[in-house]
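Excerpt of the complex: some chains, original placement.
Chains here go by letter, A, B, C and D, matching the order in which they are written, and residues are numbered from 1 within each.
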Amino acid sequence: MLPLSFEAIVDLALSEDLASGDVTTESCIAPDAKAVAHAVARKPMVACGGAVFARIFEKIDPRVSFEAHVEEGASVEWGARLWSVRGSARSILMGERTALNFVQRMCGTATISRTYVSALHPGSRTRIIDTRKTTPGMRALERYAVRCGGAHNHRDNLGSAVLIKDNHIEAAGSISAAIDRAKQHAPHTTKIECEVDTLEGLDEAIAAGADIVLLDNMDTATVKEGVARAKGRVLLEASGGITLERVRELSEAGVDLISVGALTHSAPSADIGLDFE
Amino acid sequence: MLPLSFEAIVDLALSEDLASGDVTTESCIAPDAKAVAHAVARKPMVACGGAVFARIFEKIDPRVSFEAHVEEGASVEWGARLWSVRGSARSILMGERTALNFVQRMCGTATISRTYVSALHPGSRTRIIDTRKTTPGMRALERYAVRCGGAHNHRDNLGSAVLIKDNHIEAAGSISAAIDRAKQHAPHTTKIECEVDTLEGLDEAIAAGADIVLLDNMDTATVKEGVARAKGRVLLEASGGITLERVRELSEAGVDLISVGALTHSAPSADIGLDFE
Amino acid sequence: MLPLSFEAIVDLALSEDLASGDVTTESCIAPDAKAVAHAVARKPMVACGGAVFARIFEKIDPRVSFEAHVEEGASVEWGARLWSVRGSARSILMGERTALNFVQRMCGTATISRTYVSALHPGSRTRIIDTRKTTPGMRALERYAVRCGGAHNHRDNLGSAVLIKDNHIEAAGSISAAIDRAKQHAPHTTKIECEVDTLEGLDEAIAAGADIVLLDNMDTATVKEGVARAKGRVLLEASGGITLERVRELSEAGVDLISVGALTHSAPSADIGLDFE
Amino acid sequence: MLPLSFEAIVDLALSEDLASGDVTTESCIAPDAKAVAHAVARKPMVACGGAVFARIFEKIDPRVSFEAHVEEGASVEWGARLWSVRGSARSILMGERTALNFVQRMCGTATISRTYVSALHPGSRTRIIDTRKTTPGMRALERYAVRCGGAHNHRDNLGSAVLIKDNHIEAAGSISAAIDRAKQHAPHTTKIECEVDTLEGLDEAIAAGADIVLLDNMDTATVKEGVARAKGRVLLEASGGITLERVRELSEAGVDLISVGALTHSAPSADIGLDFE
């Protein structure tokens, strides 16, 4: 994780909470008081976000030192010590809430990602992937959390790859026309992905030279038929209404990718506390 | 909602998704194509965030026009049309995901807030309140969403009010000492709130002149006893492990405030689609 | 003082003066020349702003070292050495003016604040408080300077506390209606302050449950009468046309708070020089 | 005045006061209430800053309309109406304090500038000029206010012109050496100004080819002698301890420029109120 990929959202979050100081801490805590505090998992989870946690305290006070007790992406049990900070008690108290707000979301996303990955059938090569349904300002962090959980990323943003949806198809006139236009214009480095909602659409997309086809909201039987028709000529992505239950049957059906908006838009916050020694 | 309270996070979110353009839309959609699109509730929810929705499209293209079909805070049914945008098809497609990412979170928070408010006993004057467990960068928007849902806000940030927690008490030496220091230093406009985890703590906080006492993780019986002891001399806030089930009994117990971190840290994303005419 | 509370204004000030370098210094001073320079009080004053002084030179050149010779808030005599910097002569010369521009204002505000505090009658518990009439961009620094001078802060900004003024009263219909609405909407952590210009207004505000009443532009006799009527049920703030002369009589009159716009809007710049060894 | 020269400080000031909204106004004022408000001079002053005043309300709400009743730089009497805004009552109340904080400083600087200019002997060609002792973030606005008051600007910043001071002379070895180096390195568009504290220094600076010589803290008799020696070969700037009383005698002595730090570092805030219709 490059700090420059989360600098802006960290600054924004610190400013929200601390731009006017901390009137309670400044009242009650001596300027030279020292403290050691440990981020502790209150439930089992996937650890994720140590660099962000460290950076928040460093921004408040460069003399606060940081130590990580777990590797990024590690599955930890109830009570596990994740990270520690040591330094000015004021600085640690001031950063506590902001730091937890970040890592609770990141660990939450990493944890749900691993849950989905674990639901694949054993030995599966199917990828669980995220979507662009990320929290505003948190995209780089959430994509990273998804990877920490063992899932994979879809395209980063609207400029980094092609994904043709129904409105593009309608505007272009047909699936083939849309794919053709995208091939003409897009950088040669991006594959061409096209969303379809029927198997006829799949056939047309394959014929037009799509690299990836997104099967939108199809039941598992239809997906299986799609896999049979595609014969490996394109990657197939299943999307829409993906539950943990469906992950296994979709992976068994042989789909290459299963995209899950819930990894980022609805991951429950992981329960992490900051315990002071 | 003042635009200046969400400008920074909107800019960040747009930059994440659109800084390099939209290679698919630029390939498939004619520059002069027009479109009308409607944000539609795919489930019952509390509407919230029209101004943000509008601002995102306006930032992409000032000529996109916006119309709201519901009042902020309105409860809407499945299928309700929330807001519409009209203008360049390219501009609307480019803003779609970012706009939905905001309002799905905001409506989600407004909706869960209303759910908690509705769980209060009828006629209750107890307030459901939020916490500082907000999404990084989204604090102003989530506090607004909480109000749209009929709940109330706790303090905005560490500089705007006093909330004495266990570490402050420990550092100051006692509850009374901490309250006394806060009274000395804090602006006269803030009430002094103090967190306690025993009824003895409550007694001491009242004696020391606290205005509000946060009863941390107490069972309902203890809370009732606390209400009896306080005799209205302080506001009482119940906090910690608040479920919908407990909301009713706590409000019946006569507590003034029930703070719920889940309003902002774990609100499920509201299901909203953008339908093109 | 958290650096993040003054980073933006420091960056802006440095950019104003140094974005195109320092053509004189670059011409005349060797890149490897070293210097030691001392900020010296040219008049008696209250010291304030060491962290900002240090930060400015650190931003120009992280290798410049800083030493403080006085505590923040200390009253110093003519000729007192306040702070020293040591390092590249170029870096120190480049930061000199910007650093002085900050601390001259901050010490000026701290000094005038102490002057007002000293004008209270001996043993007084009345607070001298600031207002929102601060210098654009300097609010956090000026509020800090006020505290260094021994005075106190009023609310930080429009979002952090309630202060009902004449226009709010007129719009709401009456003092009681305005107070009632504010109580309904505002966070429970803020007290409700209401400005009145008659004693009838005071009575109404007390009856409506205000926590603080601002007595606007009343003469001392009327203020005394107000104190008598309030009987300690609300905090009373005297405001408007406060001179040093009136501070004593108002504090003797028993008012709790005296707000003085001049602490921040018209504090004379403190005379500080930077002497090179 | 180009908006881009004050955009940053305006954004900062609005953020300080309004980033969390205005809890009082949102409680008491209906969203659709309209208002008209007039900025009124509570004392005689020089009007300055209409564009900034307008921009602040426009940033809060683009639909607030603005009207100027006076020209920039006009001398106005007690009670004069300066500018009006018309639109949402909420928007106007929210911007009131920030807008006044700017224009009170700007009118204050313009007014004191005019006072100094008026103290010149009749028919004088001497310029009253400002210094770099400006308020952090406000340099462009204060330089503009100085011009509105009829005074002139010194160099804008450290990169825009050469001003050799004692430390530069000491480092270069002599006045002549410093001037020579500056001539070698600086753009041909800048004059070379050199500060001296003796008449021998003046002679040396002239001989070395300075364009402007700053006479630092000299009494009027010495300044007169300096004027005689210079014989118009350089511009002479008097600086240090300039009071209104000395302005006349220095201008009579024939100095070209009198620089006054107080124009910007200690101008009293102009008394302006915002009256609602």
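Points to keep in mind about this one:
The rule is simple: a contact is a pair of C-beta atoms (placed from the backbone, for glycine too) under 8 Å apart; a residue touches a chain by one contact, two chains touch by 3 or more.
Computed from a predicted model, the values in this text were never measured in an experiment.
For this homomeric complex the structure file specifies 6 copies in total, of which 4 are displayed in place.
Going forward, only the chains that are shown with their structure count from here on.
Pairs A-C and A-B differ in how many C-beta pairs touch across them, and the larger number is found at A-B.
Here subunit B and subunit D face each other with different sets of residues for the most part; under half of the interface numbers are shared between them. Averaged Cα coordinates give subunit A a centre that lies 44 Å from the centre of subunit C. Averaged Cα coordinates give subunit A a centre that lies 23 Å from the centre of subunit B. Among all residues of subunit C, those that touch two or more other chains are 140, 156-157, 159-163, 185, 187, 190.
Contacts from subunit A toward subunit C in the complex involve residues 11, 14-15, 18-21, 59-60, 94. Per the touch definition, subunit A reaches subunit B in the complex via residues 8-10, 12-13, 16-30, 33, 35, 89, 93-94, 97-98, 100-102, 104-105, 132-140, 157-165, 167-169, 171-172, 178, 181-182, 184-187, 190, 261, 265-266, 268-269, 276.
Subunit C meets subunit A in the complex at residues 1-2, 4-5, 140, 156-157, 160.
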